[in-house]
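Provided herewith is a single structure, encoded as structure tokens, for subsequent inquiry.
Here the complex is missing one protein chain, while the rest keep their positions.
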Amino acid sequence: MAERCAVVGIGQTKLSKCRDDVSMAGMCREAAQRALDDAEMTWKHIDAVVIGTAPDIFEGVMMPEIYLADALGAAGKPIMRVHTAGSVGGSTAVVASHLVQSRVHERVLTLAFEKQSEGDTNFAFSSGRSGGVGAGGYFAPHIRAYIERSGAPDYVGPMVAVKDRLNALKNPYAHLQIPDISIEMVLESPMVWAPIHRLESCPTSDGAVAMVLTNEAGGRRAARPPAWVHGTAVRTELGWFPGRDPVNPRAGQDCSADVYQQAGITNPRLELDLAEIYVPFSWYEPMWMENLGFASEGEGWKLTESGATSMEGDIPVNCSGGVLSSNPIGASGMLRFAEAALQVRGLAGAHQIDGARRALGHAYGGAAQYFAMWVVGSQML
Amino acid sequence: MTREPVQFMSHHTKVEYKLPAPSLLSIESAKQLAAGRVVGHKCPECGKVYVPARGYCPLCVIETTAAHEVEVQPRGIVTTFSVITPLQYQGQEEHDDYAQATILLAGTDSTISMQRLDGIPIDDVRTGMRVEAVWLPESERSASPEGAARGFGLGRAITGWKLTGEPDAPVEEYGEHIL
Amino acid sequence: MATWTLEFPYRRSVGPVIGAFLAGLRDQQVIGAKTAGGRVLVPPLEYDPDTGEDIAEMVEVGSAGVVERFAWVAEPMRTHPLDRPFAWALVRLDGADTALVHALDAGSPDACSKGMRVQIRWADERVGHVNDIACFEPEPQK
Partner (left out) sequence: MRDVAIVSFAQAPLDQPPGQTETMMLIPTITEALGNVGLTRKDVGFTCSGSADYLTGSTFTFVSMLEAAGAWPPISESHVEMDGAWALFEAWVRCQHGDVDVALVFSSGRAGLGHDLRETLLFQFDPYYLAPLGADYVSLAALQADAVLERTGKTERDLAEIVVERRRAAKANPYATISGDYTVDDLLAKDPVAGVLREHDIGPPVDGAAAIVMVAGDRARDLCDRPAWISGLDHRVDPHYPGVRDLSVSPSAKLAGEKAGAAGVEVAELAAVCSHEELVLADALGLGAGCAINPSGGAVVGNPMMVTGLARIGEAANQVMKNGKSKALGHASSGPCLQQNLVCVVEGRN
């Protein structure tokens, strides 16, 4: 029987276009220190560090755990770095939780970051070669296929774009703060990668997020309410093969089935109080609602349209503002995991869902082929 | 003492990589394309046809060789597309909007992505269109694999795809091959 | 053989500690960091490498010091700070407890020795960069 795992400390930086006041280490440190403070721990309490970040070319620092060891108080400790494309923040948290569940370590600091302002995201995506279309150019055809397949009305994507930006106004850490956001404003923004408007796509952000994970005994004596890990799962599939369905990838379905099974969930829409889902382009909300089993195939957009995914709905999605409002790429997945945990701890502030007891954190990456998820709850499973 | 703070520093990085020698497979593929032939490999296990050939079937994870070569017609169906407003970054050479299509080649199980369309106004691009290859004049084709797009396409002998003029394909014909 | 070059000018925000060091270099002064335990780190690290704690304060140290170790390079690489034979050196500046890695321009390996006194040769144009230190050179005999 694996050891239980509890999230007892969470910290994040203000997410913004450019954190020009800190170094890379300083930015990571800010999130890590806040997580330690939340857990009422010091650097001495930490047994191991697991970090995650997206491609090294973003910041021009190869294997950044080497240089960040000092800032993360890792001297004399184990430190490792996970990289699973855009899902990395989620996968990193999963690896950290496994270190606790396997009883290899008692208290693990996990952190994910991206300081995109150091370099140029689109340069990095294309490795400086011409013809790069960015993530939006890659995913636009998948989105078009979803719209054609489901017959979703064209305003559903803009609805998501508005909802998540309105949620972001309740999250002081969120990057984009657009108080007058409206469907009209989204539709009037430039069409960057048809059918994706500029305001239907995520920003590029600087930021870091950190969590302190510990075992059952640590969770029981935590300074503040812990979030208990009810299940974790990762799944990966080939990014390309004949007959692949990138719109509703099987790896995502399998991953959610696994994590629900661990958490004892049979009807996610009824049994989960909210979800923090990796939605970098607005249409991914309805697409993932289907992939994650909240709606049957072709019906995901109706959840958005009916308001079910708004903060007032029965399955609120991305109360934090989500990736559409803040996207420090390597950290974006862990932010989803951390926001889910904040909610079940009752510590999400103005974007708190009252009485949230169970929540899903989700991240995806690559060609919609890497998935990482966890379910966290206010009670021990 | 107070002094003007330093907030930023520039870190100019530069590494020169030697490109790996072209593989025998890419040399063969380029040679065939220069001759106006589109070839791929047919997996001996699952029977799927891959164009361009990769030298293995990613589903069966077995290697494929020249013995598994098949020729296919340079025509296919647009399965999905996007209109791109090129992002500008260091190294980007694209500036104007363009449509990029994913094409299911006739007789294959593999789509080729990021393909350029030729003579089709952006507003007229739709899924299901039947297209055929537009070739560089034979004299201008290079039998060298250099400059071939990285894994996405068919090199430079084919410059784009134009309408065949036939009626669009029904979705049943390509719906399983969006990507 | 075909080559391709990955080249990018990263623009790094440096934060207060590294920023203070770089600003000092621009003004021909060397600023170090003192840890809570009293160890003076030069170049200043943002965090105490032993304990992980924040550093306590910034302190000025000397621009000359002692060579702890050196490694002679007869054929410099393109990326090295000097284009003639030189030594990489670990230099402990006066007032510092740790050593700075930089180039020592001493002409020949025989002119380098452990414990020798060296001083900073400042770059003509200083912009707030580690290369504002052009290199180290032997301190003139007093």
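Note that the chains take the letters A, B and C in the order they are written out, and that residue 1 is the start of every chain.
We adopt the following convention: a contact is a pair of C-beta atoms (placed from the backbone, for glycine too) under 8 Å apart; a residue touches a chain by one contact, two chains touch by 3 or more.
Quick caveat: nothing in here was measured; it's all calculated off a predicted structure.
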Visible chains in contact with the missing one: A, B, C
Of A:T13, A:Q101 or A:N291, the residue touching the omitted chain is A:Q101
Tell me which of A:G307, A:G346 or A:G366 is the one touching the absent chain. A:G366
Residues of chain A touching the missing chain are 1-2, 23-24, 55-57, 59-63, 65-67, 69-70, 74-85, 91, 94-95, 98-99, 101-104, 124-127, 233-239, 241, 249-251, 254-255, 366-367, 369
Where chain C meets the chain that is not shown, the residues are 1, 4, 6, 10, 12, 14, 18, 22, 41-43, 45, 49-50, 69-75, 77-81, 88, 90, 98-103, 129-131
Determine and list the chain B residues touching the chain excluded from the picture. 9, 11, 13, 15-18, 20-27, 54-56, 58-59, 61, 63, 151
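Convention: only the chains that are shown with their structure count from here on.
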Where the CA atoms of chain A average out and where those of chain B average out, how many Å apart are those spots? 31
Using mean CA coordinates as chain centres, what's the gap between chain B and chain C in Å? 49
Junction residues of chain A - those touching two or more other chains: 20-21, 60, 120, 123, 128
Residues of chain B touching at least two other chains: 7-8, 11, 13, 90
What residues of chain C sit close enough to touch chain B in their complex? 1-14, 16, 18-20, 22-24, 26-27, 128-129
Residues of chain C that touch chain A when the two form their complex: 6-8, 10-18, 45-53
Residues of chain A that touch chain C when the two form their complex: 18-26, 29, 43-44, 57, 59-60, 70-75, 115, 117-120, 123, 127-128
